[in-house]
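Note that one protein chain of the assembly has been removed; the remaining protein chains are unaltered in position.
Every chain is named by a letter (A, B and C) in the order it is written, and numbering of its residues begins at 1.
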């Protein structure tokens, strides 16, 4: 991955590692051999993760922050004790926190990590860096989005106009090149073809056709560029729903390797139009991290001892909690009358 | 536009002209000064064309071939006798045929021109080339789509992997460069920021928020990259429809300069889920072109003497024709029972 | 006399090249008919893609445009041009069918101009999506009638890449690795390409054709496979489905 072509107009190179080969011809060979048959891919979360997420894989988790994020799948990855993953720290928040708790990854492309937005910073995630336990490359949200897009387009890089002049460039893996039409400086960002990605959606059929509501973040590009794709869905719907409204399809089945029925699969995050994030539980998580023994018990309770996502939610309020989070999401909750 | 930066790794350059400046900083200055206020932009077709399509402008017409193509607007451009346009021959068919009949353009980016797909070739369009009356640059459908996309992304070029080794490259305006990550050859295609584009949609509100059904072709990228945008809509709907379903918005109002109510505005082409193309009329058009005098009368009847699009449709079958084309589109027409 | 015409033969031969589960980028006309026929016979899981954005429709009838509503009728997705072409660029699409006014011994195609480029005798539509499909799809196939004006020594214009000048020239030009022309299906024969030189090589003769006819109707010297077979004629079932379900109005096969 260290090939350099400095004779072809490269003015400056960042020093960050390129974790994934941006060569589109190698990716093409993979995609050529991937089956495009419309076969039934509906499976359990356990099996979907076992078959598609392997030690050492480059993993992308969809959504933004803790919104429409496949936490059901993320917990299963930790439960199955995946190791040495490479992780796309793209708008990651609680997903990284959970994956860090499981010590699942040791390489990371950094756009946004460690933080849970306004909620605070994850101590456990910070330690990875402060104890030098991960290899990392510095990037930005749009920068990583562009790297997925380049891969989705089958090109080895996309030129962008951000990061120049900063340490983010210096510690990233971009290269400054000159535009052959305008003479302007641009940053070439290498494509990322992830080994596996997980996206949570509102509705999917058993073949993998999928659609979701609300903001799309980078999920369509991720669906296109990833080598294997797990779709987790609030609801499995009839295939005819897509045939009768092909305008609504966001992800066609042939990109998908496994479909999992995953009601409340984005809990404890937000699922647009379905349920709001469980801020109490996320707060509990942040404070549990402060003491190793407390955190060990916390993880045991919430991940390792849970046979599935339902059990995890039951432990944190079950149906009543989900009904409440639905009201919060729909803005129908009144502090006076309810709760 | 002839600046060359051959010191920056350019291996080969096509000889085709670059009609539009790909400099993103110049485009940025334009977009900075464009109003983003949500003002009422509903106007007549006459006024929309008068205010936004100027002699010499680079024009993009949306849709694909004769599908969801704003023929109402195209006729008005001819009626107003616009001259010296630069035209994006991107999957153009009958739209180019009409614009050629009006001698409206003298520069063209060629991806697909002259033909009406299986229907035949337009004699009148061919003459432009055979009599050397236009300046042209050779491209491909995806190539032009990428040039719109580059502009939509605010970058001066996108690298692609097509056309290399062909006369299409040789007579186009791409440049072969070397990927700084893989050493592979790529074709850099310069961005196009069109002066004005026209898109036909199913529904728009008075501010310009718009949505359509069926395939999107390159229309979203076109909406983003164009300096001025005319939206013509089968139906003007209430603004609340968008506010209540922001997932459905395809084109946000701030990209739009004029909104025109244009029922049957894609006639004689296809409007998905609304009406099929009028193959009889398109056939008539092709044969009328064979004789100059016949064609002059044909154009008088169908364009110049029409006060609006309704009159044009009335002359070609009116409501009964549109009802028939609706049946054809919806596959509910039975040759035995109807017509 | 055969109970099928040469167009029917070509469509059937083309359809047989499409294995079940394959992906194919098509236009209207014979290529679309071949894909539809394949889907209704041996390849129900064939994924048909139209460059304007139609993804895997259940075509109710022959589309008349690559972008008309038939191309996304009961489709998997009504997408955009980039959905299709990006997928091709990423290597997801196995086949494409193309045509052209001229073809040369390396399977390069001309759909741009007859005569001089600057001052053409006949200006043609140009690449459209042909160059894109041929650049990106793994295997390009051509369905075309064969004659000396069409099969030429030198193209007036190289619109769409075949094997360029043969040998490794296609990859050296920069096009994606291992892509290129695969089969040329004419009214007289089916050709492939020599593995080394990449020159057009006759694989089978259509019923009624002779080697002499095939060479005589070609403007360049053809190579010949070791074992020239006869192109298997259409079966009754293939003809029935083609005539009754694929093209009942005989838009394509009627000509």
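Definition applied: a residue touches a chain if its C-beta (ideal position, glycine included) is under 8 Å from a C-beta of that chain, and two chains touch if they have at least 3 such contacts.
Worth saying up front: this structure is predicted, and the values here are computed from it rather than measured.
> For the chain omitted from this view, which of the shown chains does it touch?
Contacts of the unshown chain, counting the full complex: A, B.
> Considering the whole complex, which of B:155, B:258, B:271 or B:328 touches the chain not shown?
Answer from the full complex: B:155 touches the omitted chain.
> Going by the contact rule already stated, which one of A:32, A:185 or A:301 would touch the omitted chain in the full complex?
Only one of A:32, A:185 or A:301 touches the chain omitted from view, namely A:185.
> Using the touch definition up top, pick the residue from A:72, A:149 or A:202 that touches the left-out chain.
Among A:72, A:149 or A:202, only A:149 touches the chain that is not shown.
> Out of B:13, B:66 or B:209, which residue would touch the omitted chain in the full complex?
B:209
> Please identify, in ascending order, the residues of chain B that touch the omitted chain?
24-25, 27-32, 34-38, 151-155, 209, 224-225, 242-244, 246-247, 249-250, 252-254
> Need a quick check: the contact residues on chain A for the chain that isn't drawn.
63-68, 89, 91, 93, 110-115, 117-119, 121, 126, 128-130, 132, 138-143, 145, 149, 160-168, 171, 176, 184-187, 213-221, 270, 272-273, 276-277, 279, 329, 331
Everything below uses one rule, namely that only the chains that are shown with their structure count from here on.
> Taking each chain's centre as the mean of its CA atoms, which one is most distant from chain C?
It is A.
> Measuring from CA centroids, which chain ends up nearest the centre of the complete protein set?
Central by C-alpha mean position: chain B.
> Quick check: how many Å separate the C-alpha centres of chain A and chain B?
37
> List, in ascending order, every residue of chain C touching at least 2 other chains.
Where chain C meets two or more other chains at a single residue, that happens at 72, 78-79, 82, 89, 136, 176.
> By residue number and range, which residues of chain A touch two or more other chains?
Chain A, residues with two or more chain partners: 24-25, 154-155, 247.
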